[in-house]
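A short worksheet on the structure shown next.
Subset of chains shown; positions unchanged.
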Amino acid sequence: MASRVLVAGASGYTGALAARLVDRHPELELAAVTSRSDVGRSLAELYPRHRVDRVLEPFDLELYEELDAAIVAYPHGAAAETVRELHERGVKVVDLSADFRLRDVAVYEEWYVEHPAPELVPEAVYGLPELRRDEIAGAALVANPGCYPTATLLALAPLARAGLIEDVVVDAKSGVSGAGRAATQTTHFVEADENVTPYGVGRHRHMPEIDQELAALGAPVTTVFTPHLMPLDQGEMVSCYVTVEGDGATDARALYEEAYAAEPFVELADRPPGVRDVRDTNVARLHVHGDARTGKVFVFCVIDNLWKGASSQAVQNLNLMLGLPETMGID
Amino acid sequence: MASRVLVAGASGYTGALAARLVDRHPELELAAVTSRSDVGRSLAELYPRHRVDRVLEPFDLELYEELDAAIVAYPHGAAAETVRELHERGVKVVDLSADFRLRDVAVYEEWYVEHPAPELVPEAVYGLPELRRDEIAGAALVANPGCYPTATLLALAPLARAGLIEDVVVDAKSGVSGAGRAATQTTHFVEADENVTPYGVGRHRHMPEIDQELAALGAPVTTVFTPHLMPLDQGEMVSCYVTVEGDGATDARALYEEAYAAEPFVELADRPPGVRDVRDTNVARLHVHGDARTGKVFVFCVIDNLWKGASSQAVQNLNLMLGLPETMGID
Amino acid sequence: MASRVLVAGASGYTGALAARLVDRHPELELAAVTSRSDVGRSLAELYPRHRVDRVLEPFDLELYEELDAAIVAYPHGAAAETVRELHERGVKVVDLSADFRLRDVAVYEEWYVEHPAPELVPEAVYGLPELRRDEIAGAALVANPGCYPTATLLALAPLARAGLIEDVVVDAKSGVSGAGRAATQTTHFVEADENVTPYGVGRHRHMPEIDQELAALGAPVTTVFTPHLMPLDQGEMVSCYVTVEGDGATDARALYEEAYAAEPFVELADRPPGVRDVRDTNVARLHVHGDARTGKVFVFCVIDNLWKGASSQAVQNLNLMLGLPETMGID
C-alpha cells in the first residue's frame, strides 16, 4: 500500500514540484497539499504545467489522518515548528528549509534567526544521499541540502575525502527560480533578462553549510563562494577551482570515477556540461579537469536547482527513508 | 537658453528613460525628477544604466521655479491632478498616462476610473506627431499615446485615411517592460521566460483609444485587438490583418510610401521587421504586404515600447511644443 | 513482446526526441537510430539531455531485422523514398515530413518539390488522432501533421464541423526549435534573442495543409496564416480570430466542451494559456472566447512544437497503429 505523504508549503516552486513528484510516484500517495498564503486555491490553477488537481489546505494535522511522511517546503525559521509537530506525531519528515542543516545551533543563529526547535537538531540527518545514504535510510528527520551545497559537495567530495583540498574558489551560477516565487525587483523579468549579477558577495547562507560538510569529509577549509544570478529559469552550475596538495591534479579524474561509479544520479562527462543537460532531472553532471598549466583541479557540476537541488532530492531521500528503491519516481 | 523640464514619476521605466533623454538633450535641462515611492533615492542607483545622477524629490511646485515644461509619468487616475496643477501654472505638459487620450469622458470612465480633471480633456491634443504634428506644436497639454495605439495607428493610418478598412484584426506582441516596474507574478522572470501568453482578451484599455483615432482618420471600425506577453525586455510588434474594400490590396504599399516619405521616424522595410531593429530608438518600422492569396492587407509594425511607445515620443512631442527641431535628442 | 521501432533521422531535434520517447516506452523497443550526417556519433553525446546511449547508424534495412514500425524524421523530399522502402517491407511508418500530408500531389508539388513517391499518397492517413483516430488505427502509413496545423486544426475543428467559420485569421508564434537544428542566421542566438519576427508572410508551406484539413471538416476557407519567430526554445501558440456565421459566438465554448470532453491530450482552460503550460508534454491547451464586442470567436491553442507538434504525436499515432493504449509512454 502506498505511503501517504503530505506536502506542506506547496504553493512555492519547490513545494509545488514536490507535490507533482509525489502525485506521480508509484508508491507514494499525495495525502494533502498545504499553503500559508493560497488556501482554497487549486494547484492546477497556480501551476497548470504540473497538472496536480488538488486544492491547497491550511496546515492542520487534525485534517489528514494516517500520514506516513511529509515534505516541508516552508522558509527557514517558519519550517522548524511545523517539522516539530509532524515529528512528534511520528511522521517522517524531509525538510527543504535550512532549519536543520547546520549541526551547530550557534552557527545557525549567526547566519539565520533564533532557532525555533534546537532540540531536534541532533536528530536530523543531512540529506545528501550520495554522501550519507545509510544514515538517511534510518532517519526520522532529514534536512534536505541547499541547492548550492548539493552541487558543490558533489563536486568536491572525492577531493575532500582524499585530503587534497588546500584552497578552493567556487563561482556559482543559478537561474532565477532559485530566488523563489516571491515577486521582487530581483526576480522582475526586466532586471534579470540580458543580465548577470553576483549576489551575496562575501556573505551567503550556504557558506557555513558547505564548510560544515567539507570539514566532515576531511577538508576543513573556508570556501570562497560567490553565486551569480543568470537569465534563465531552472539550472545551476558550480565552477570549482581547487588548489590541491602536492601533485593531486594528476589523478583527480580517477578519484571521481571511483567515487561515483555506482551512483545512479551522478554523471561524469568527458566534456564540460551545460545546465540544460540536467533540466527536469535528479542528475548531477560533473566534469573534472586536472589543469597542467596551473596545477589546479577544476570541477564543474550542473544540477537543476528545483530538482536535485530541492524537490526530487527530497523524494530521493523519502525513498531511502521508506525503504523504496532510491530512484523510484524520479528517473 | 535650454528649456527647463520636470519629469514627474521618474522611478518607473518610462519616467526614468524620459529623465535620461531630457538630461542628454542639447536644448533641454532636467529641472528635477520626482517620485511618489522613492523620494530621496538616486536615479543612478535605481537605474545605473541611465547614468542620471539626480535624487528623486517629492512633487511640490514650490521647489522648482521656472519650469517650462513637464513630462508626467504617473499611472492613469493619479496623473490628471498633477497635470492640472502644472497646467494652471502655465507649464507645458506631456502626459504619459491615459488620462487625456480619450476625447469622451464617458468612454474614459467606462474603461478607467472617474475622471479627475474632465475640464482639461478638451484642451488636450493626442500626441502622435506623425498624425497631428501641427496641433501638437500649438498645444499646452499633450496626451502621449499608449504604446499599442502608437504602433497600431502608424500601421493603419494610410489605409484608414483612404477609407479602405472594412475589418481589422490586430495581434500584438510586447516585451515585459510594457507591464511596468511593479513586481508581480506576471512580471516574474520564471513566469514570463520561455512563455507567450495572451492577455486582456476581449477587453484591453487600448481598444477605445485605437478605435477613437481610427474613426478620426476615417475608419469607424471596432478593432479586434489582442496583446500577448513575450519573453523579451523592450520591443513591441503589431501584426495587422486588414480586410479591405474592393481591390485595395493591390496598391497598399504605395499609400504607405506616400504617407511616410518625409517622416523622420517611420521606416518602410522590404522585409518583415524584427523588434530588435528598433530597440532603443524612436523609430517605427513597417512592412506592408498585399496578400494575393486572401485579398487582405497585412501590415507589421515594430516599435520600442519604452521609446516610441512612451518616452522618446514624449520628447518628440516636447520638441514640437517648444519649437525645437523634432528629432533633437532622440535620433 | 515489445514492438521494435526504428527512428530514421535521429540526429535532428524531432528525431532525437522520438528516439528518447521510444527508448523509454514500456511496449516499444528502440531497434536502431539512423542519421545521414552523423553516422558513428553517439546520441548521448549529441543530446546529453535525452540520455539515449545509442550510436547513429547509416540507413540500411539489411542491418536491422524484424522491424515492426519506424518513425521517419527526414526533411521533406528526402523522406518519401525511405518511407517507400520501409513500407514495401511491411514496416508500419509514421512520417514526420510533409511528404504524405497533402492529398493532392499537384498541390504538394506546387508548395514543395516533385513528389518522390506519389503512388503512396492515397495510402497515407493524416495523423491527427483527435480527428482521425479510427483511420490511424488501421493505417500502415501515417503522415504526422505539421506543428502549426496540429495546433490550428485542434483550435478550429469544432467550429469547422459546425459550419460556422466564415473567415479566419491565424497569427502563430513559435520557439526557435521549430526551425530545426541547422545553424543559420535565423537560428543564431543573437538574431533570435530579444526579437520577434514574422516569416513566411503570404506563403508558408503549412497553409495548404491547414486549408485541406479544414475543408475536410466542412470549412472550405482560405486561412490567413502568419507565423512569428519568438525568443524561446520549445513552444508554439496559435491565436485564431474567427468571423462566424450568424450568432455563432454565443455558444462557441459549448462546442469545444462537447468535442474534447473525452480527449486525453486536449485541455480546455478558463484562462488564456501560456506555451509553458504544455512544455515537454503531448497536451494541446485551448482557450475559447466568444467576443461580444466584435462578434468574433477567438481561440488560443498552445502546444509544444517538438512534442504534440511532432515527436510525441508520432508516438501517439504509433500507439494507435500498434493497438497499444493511446497515451502509453507519453503521459
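Letters A, B and C mark the chains as written, and numbering starts fresh at 1 in each.
Following the convention adopted for this analysis, a contact is a pair of C-beta atoms (placed from the backbone, for glycine too) under 8 Å apart; a residue touches a chain by one contact, two chains touch by 3 or more.
From a predicted model like this one, the values you see are computed outputs, not experimental measurements.
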For this session: Tell me how many copies the full complex contains, given that 3 of them appear here.
Result: 4
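Rule of thumb we're sticking to: only the chains that are shown with their structure count from here on.
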Exercise. What chain lies closest to the overall centre, CA atoms only?
Worked result: C
Exercise. Since chain A and chain B are copies that touch, is their contact same (over half of the numbers shared) or different (under half)?
Worked result: same
Problem set entry | Between chain C and chain B, distance of the C-alpha-averaged centres to the nearest whole Å | 39
For this session: Go ahead and note the Å separation of the Cα centroids belonging to chain A and chain C.
Result: 37
Seminar exercise, completed: Distance between the CA centroids of chain A and chain B (whole Å) is 46
Problem set entry | chain C: positions in contact with at least two other chains | 194, 273-274, 276, 279
Problem set entry | Contact set on chain C toward chain B in their complex | 167, 169, 171, 173, 175, 191, 193-199, 201-203, 207, 222-224, 226, 228, 230-235, 237, 239, 241, 243, 272-276, 279, 287, 289, 291-294, 296, 298, 300, 302
For this session: Write out the stretch or stretches of chain A touching chain B in their complex.
Result: 13, 176-177, 181, 183-185, 187-190, 192-194, 231-233
For this session: Please give the residue numbers of chain C that touch chain A in the complex, ascending.
Result: 48-49, 194, 269, 273-274, 276-281, 285
